[in-house]
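To start, I am sharing the structure in question, which I have written as C-alpha cells.
For this depiction, one protein chain was excluded, whereas all remaining protein chains were kept in their positions.
The chains carry the letters A and B, assigned in the order they are written, with residues numbered from 1 in each.
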Amino acid sequence: MGGFDFSNYARNAALQKQGFPQPQATSTGTTIVGCIFDGGVVIAADTRATSGEIVAEKNCQKLHYITPNIWCAGAGTAADTEFVTALISSQLELHSLSTGRKPRVVTCMTLVKQHLFRHQGHLGAYLVVAGVDPTGINLFTVHAHGSTDKLPYVTMGSGSLAAMSIFESQWQKNLTQEDAVKLCAEAILAGIFNDLGSGSNVNVGIITAEKTTIKRNFIIPNERVPKEQSYRFPRGTTAILKEQMISRAELRKYITIVDMTGKGTVEGDAMEVDA
Amino acid sequence: MDPFSINGGACVAMVGKNCVAIACDLRLGKQTLTISNNYPKIFSYGDTYLGLTGLATDIETVSTDLRTKVNMYRLREERDIEPETFTNLVSSYLYQRRFGPFYVSPVVAGINNRTGEPFIAAFDCLGCTDYSKDFVVSGTSSNQLFGTCESLWEPGLEPEDLFETISQVLLNSMDRDALAGWGAHVYIITKDQVIKRLLKTRQD
Partner (left out) sequence: MKAEDDKTRILNDHCLMAYSGEAGDTGMLTRSFGRGKVQFAEFIQANVQLYGMRSNCTQALSPSSVSSFVRTELAKSLRSRKPYNLNLLIGGYDTVNDKPELYWLDFLAAKDKLPYAAHGYAQYYCLSILDKHHHPNIDLEQGLKILRMCIEELDRRMPMNFKGVNVKVITKTGIQDLEY
C-alpha cells in the first residue's frame, strides 16, 4: 500500500535539472458533480480525458466503483483517481468482510483523505464521494491535499464553476430523484459546453438505499456525424518489402530453439527468453 | 529536450472485424541525428503485442522487465497472458513508479484467446489506461496519428483492409514528423495467425 518505487526518481530529477521538462500525464480536465435528493444521491461526470490540449479519450468513465452502494467521481490526474479509488475500494471490501458490516461512506471518505494527506498533494486526485449506507445519504468532496467538504450539492474539476452556476441558480430543497438527475445532467452540460477541459457525453450514477443505477452516456449531446464517404484504401495501396507469417501454434511453443551448429534462432516472433 | 522526444518514434493500434493491427516506425534518433533505421518498437508477449514509444533506454528497460513478468506468469499459470490481464500488469507496473516514471507511452494490442474479442489499449507514462474500441496512438507523431486515425478509420474492416488503413495512417503521420519514420513494421493479428510486414517508406 503506497508501495511506490522511487528508483527512477534520482535519474529523472537529474534529467530535469539538465532542462528536461516533466512528462505530461493524462488528466481529467473535468466536470464532476454530485447532488443529494430525498431518498438518495446522484453523481454525474463528463467523458473527456485530455493530455495537454489533445483530447486523449472521448468517452471515458469517470464514475469509479468503490462498493455497490458507494461511488466516486474523479477529477485531476487520471492515473491517480483510477488507482486511489481502486485501492480504497479494495480496503473497504476487506474492512466490511472483517467487520461483517456494510461499508459506510464516511469510512470511505476518511480512508481517501488520509491517503491523500499522507501524500501531501502529490497524488492529484480530486474526488466526489457519494453513497447511501445504514446511517443515511452521504455526499462529500475530497481535495488532493486531503481537505473535505460535506454539502447537499457539489462540483469539482476545471468545469466546476460552470456546473456550480447551474446549482446556485436552480437548486432547491427536497428534490425528487428525477429533478436531481436532471439538475446534475444540466450542470455537466454547462461544463461540457463552457469548459474546454470537459466534453462529449454525460454519465450519471443514482444511488438509493435500494439500488445503484449507473447510466453511461445518459445524454449524448455531441454525437459524431457519420462519414458520408468511405476512405477505405484499395488493397495493395501500401508497398511491402517483407512479409512473415506467424501461426498461433508456433507462438505457443514454450521454448526458443537455438541451433548451436547452424544458423541460429529459428524464425518467428517467439519469446526471447523462455524455457 | 523533452525525454519523450529525444529518440523519436510512433506507434498505433487499431481494431478491425475479428482482428487487430499494431504498427510502429523504425527510427532511433538522438534529437535530430538519426542513429538507426532498424529499431522496432513492438514487442510480443505470446499472443499479446506491446508497442513502446518514448525514451529508448526506458523502452528497453520496460520491455525486458515486462518480459520477465510475463514469463513468470506463464510459469505460474501454465498458459499465455490475455491482453486484458497484460494491460492491468502494464498499468500497475507503471503506477508503481508514480513519482519516478518511465518515459514511455505503451500501446497494447491482441485478441482474447478465450472469447476471440479484439482488444486494444494505451497508457500514459503513469499507467492510466485508455481502453478504446477503435484506435489508440502514441509517440512523437501522436497528434498527427490522432488526426489521420479519426478520418481514415472505420468500423468492421477486414484484416487486409485494416492493414491498408493502419499503414496509410502511420505512413502519412510519420511524413509530418521529423523525429519518426525511416521504415515501419505492421502486425495484423487474427484469431489463428499473425502477419508481420515491413513497409516501404521514405528515408528522409
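One rule holds in what follows: contacts are C-beta pairs under 8 Å (C-beta built on N, C-alpha and C of every residue); 3 or more make two chains touch, one makes a residue touch a chain.
Everything quoted here is computed from the prediction, not taken from an experiment.
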item	value
Identified contact with the non-displayed chain, of B:L28, B:V186 or B:L199	B:L28
On chain B, residues whose C-beta touches the chain left out of the figure	6-7, 28, 30, 33, 35-36, 39, 55-57, 59-61
Contact set of chain A toward the excluded chain (per top definition)	7-8, 10-11, 14, 260, 263-264
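In this text, only the chains that are shown with their structure count from here on.
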item	value
Contact set on chain A toward chain B in their complex	3-12, 15, 18-21, 23-26, 49, 51, 54, 56-57, 60, 77-80, 82-83, 122-123, 227, 230-248, 251-252, 254, 269, 271-274
Chain B - residues contacting chain A, complex	1-4, 44-47, 67-68, 70-71, 74, 80, 94-103, 124-130, 132, 142-143, 146, 151-152, 154, 157, 160-161, 163-165, 167-168, 171, 191-200
